[in-house]
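My questions all concern the structure below.
Removed: one protein chain of the complex. Kept in place: all other protein chains.
Going in written order, the chains are labelled A and B, and every chain counts its residues from 1.
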Amino acid sequence: MFYREAGQYKATYEADSAKFPIFQDKLFIWAYLAIGFIAVPFFGNEFFLGAIMIPFLVFTLAAIGLNILTGFTGQISLGTGAFMGVGAYACYKMTLAYPDVNILIFIFASGIFSAIVGMFFGLPSLRIKGFYLVVTTLAAQFFLEWAFIRIPWLYNYNDSGAIEVPQREAFGIIVTGASASAEVRYIICLAVVVIMTWFASNIISGRIGRSWMMIRDMDIAAELMGVRPLYAKLSAFAVSSFYCGVAGALMVFMWLGAAEVESFDYNHSFEVLFMVILGGLGSLLGCFLGAAVIWILPVMIRDWLPPIVDAITPFTINSSQADLVSDIIIGVMIVVFLIMEPLGLARLWAIIKQKLRVWPFPY
Amino acid sequence: MELLRQIFIEPFETMIALPDLLLQTLWEGFVSGTLYSLIALGFVLIFKASGVFNFAQGIMVVFAALALVGIHALGVPAYIAVLLTLGVMALLAFTIVRVVLKPLVNQPEIILFMSTIGITFILIAGGQLIFGGEPKAMITTELGLPTGSSDWEVGGGIVIFQHIDIAAALIAALLIAGLALFFNKTKTGRALRAVADDHQAALSVGISLEYIWVVVWFAAGVVALTAGILWAAKSDVSFALQVVALKALPVLVLGGFTSIPGAIVGGLIIGFGEKLFDLYWGSPILGGGTESWFAFIIALIFLLYRPEGLFGEKLIERI
Partner (left out) sequence: MLKKLVLGAAALGFVATAQMTTIAKAEDTLYLPSMSYRTGPFAGAGGPIANGYADYLNMLNERDGGIGGAKVIVEECETAYNAQKGVECYEATKGNNAGALVYNPYSTGITLQLIPKAPVDEIPVLSMGYGLSAAAIGEKFPWTFNYPASYWSQMSSILQHIDANGGIKGKKIGFIYLDVGYGKEPIPLLDKLAPQMGFEWVGFPVGVKEMQAQGATWLSVRKERPDWMIMWGFGAMNPTAIKEAAKIRFPMDKFIGNWWAGAHADLEPVGEAGKGYLSSNFSGIGTDFPALQDVIKHVVDKGNSQADKDDVGKVLYNRGLFNAVIVAEAVRAAQKATGKKAITGADMRLGLEKFVLDEARLKEIGLEGFTAPIKASCKDHEGAGAIFIQQWDGSDWKRTSDLIPPMTDVVLPLLQEAADKYVAEQTGWKTQSCG
């Protein structure tokens, strides 16, 4: 009933193959964008914007990057953290060299560096696949982590080996550094994520995206049908790393404000992989849902679990135990989802949508 | 020019000038190589029998060691604590197979792999919740493991053999031999190899898949406990130890995911290789700390030439 599409006729092929063929979907998207751009920064306080929404957007972008590689092309990667690091260090070096250039240009440009590095470490994927590829991407992760420490030029010979985000302005507003307001940083992150999501959805439904999915579904068959694995796989690595690189630059410049190598360690690779699994492999919507659950759920558990336990049971738990409990819950959720709904939250949403369409007469 | 000299001449000069150091390095490489082999063996066992790439093997090492120390701290004698820990590992194996793997039968390998990452999370957090996160000392002497050392004078220097290292190498070798015997001579072992060859065929002749899986996961638990005791005796029991277990991944790549001899040879290659490289090339030229990635890069280069590993089965793909 809520999704009744009776009466929505499609008279052209363009209308039929549109991103959101149903009127209600279009409405929702515009509504979400309005909430995201207007309501959230207007009503959200600094904690909500700075510690929940910005990280959520950063991780969404990284999850889109990984999903392109894992969900759409079928290549597992555990190097996400390091590729994010490449983007962050590239952005830092560029803005130090040219302080007057708009930082937003550098945030996008840093993705290019990440894409080059990603393509290089994607080369083995032409020969190997599956778990062997996991090991080579882990090699990329560890090697790059080492390089981030061992090449002092990258962090400008800082004694602490850390990069500190300098204050930069764009369009006359302070956008980075501690003086930048959370609203401004949030709007920038949101804009980047929206643009790049739109871009990704177009690549995926285009020729390149289709060749990725053919490689994923069966690479030999794809090759016989004329998809060149070299181009398809390396382009997937490049685009994926580009997204991760931009996410890394956003993470350091818009969220953390300073970073050392630990900010890009292999735990982040896992975190992003979890987001992709929970959200749904091969779904852009899933990246948003997965990032929301993996980032926001632990924050909620940490804040709410101790008072609940205090109130309901005779025991008390401290914040460390709550933290561990949230880890356990995430682990359990991963397993439960893999068993019951391997396609993740995105699939769950599709089921709900179908139910809404036919409700109240399901037959 | 200077760089070429550093790469091709100086390391060998040092090796000749200090033969005791070279021997010591080889010995250290051998000891850590056997331990890598042991951890890799845990992966291979499970991969062969169930096609699951068990990412949780690393945390199982820590979990087993923690359980042992935790049970001993309750006042249980050391050897009984070992038995109880084996019981814990058996319970863990049973639970994982029953709750996680059985519902996932026939799912793609990648799904199974990701489910073990979920298990890793649960075990890391659960382990800290139960046993506490602070590092603990391994009960080396209580278990009757030796602690002293012996010297061997050679070429104007000495090579030091820690007794615990000798014991570690011996125990690892015994365990590997024992497992090989078990898999070749017993009925369960034969059933296991049948499952490894072909799940469907094994099922059709009446082998219980679930039972076999519990057995291999338990065997992997035993391997994990042994590796945990031996490694923790060299430092302490802490959650940082699970990273060491990631080293087993390049070992697997070198040896092939399905080959037990491969795990052993791969472990030794990595063990010797990273020690020699770091000492003679890594520290002088690259400023040290190369151990963290050397094994992985070697595996990466190796993969380009032989994607199925040293002893792995060659992949033949059909449409």
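As a convention for this text, contacts are C-beta pairs under 8 Å (C-beta built on N, C-alpha and C of every residue); 3 or more make two chains touch, one makes a residue touch a chain.
Only a predicted model underlies this, so the values are computations on that prediction, with no experimental measurement involved.
Within the complete assembly, residues 14, 18, 21, 24-25, 28, 31-32, 125, 128, 132-138, 149, 160, 162, 231, 234-236, 238-241, 243-244, 246-247, 274-275, 278-279, 282-283, 287-289, 291-292 of subunit B touch the chain that is not shown.
In the full complex, subunit A touches the omitted chain through residues 46-47, 50-51, 55, 96, 99, 142, 146, 149, 156, 158-162, 164-168, 174, 177-179, 255-263, 265, 267, 299-300, 302-304, 307-308, 311, 318-320, 322-324, 336, 340-341, 348.
FYI, only the chains that are shown with their structure count from here on.
The touching residues of subunit A, when paired with subunit B in their complex, are 76, 123-124, 127-128, 130-132, 134-136, 138-139, 142-143, 145-146, 149-150, 218, 220-221, 224, 270, 273-274, 277, 320-321, 324-325, 327-328, 330-335, 338-339, 342. Residue ranges on subunit B touching subunit A, taken from their complex, read 53, 99-100, 103-104, 107, 109-111, 113-115, 117-122, 124-126, 128-129, 133, 246, 249-250, 252-253, 257, 286-287, 289-290, 292-293, 296-297, 299-300, 303-304, 307, 317-319.
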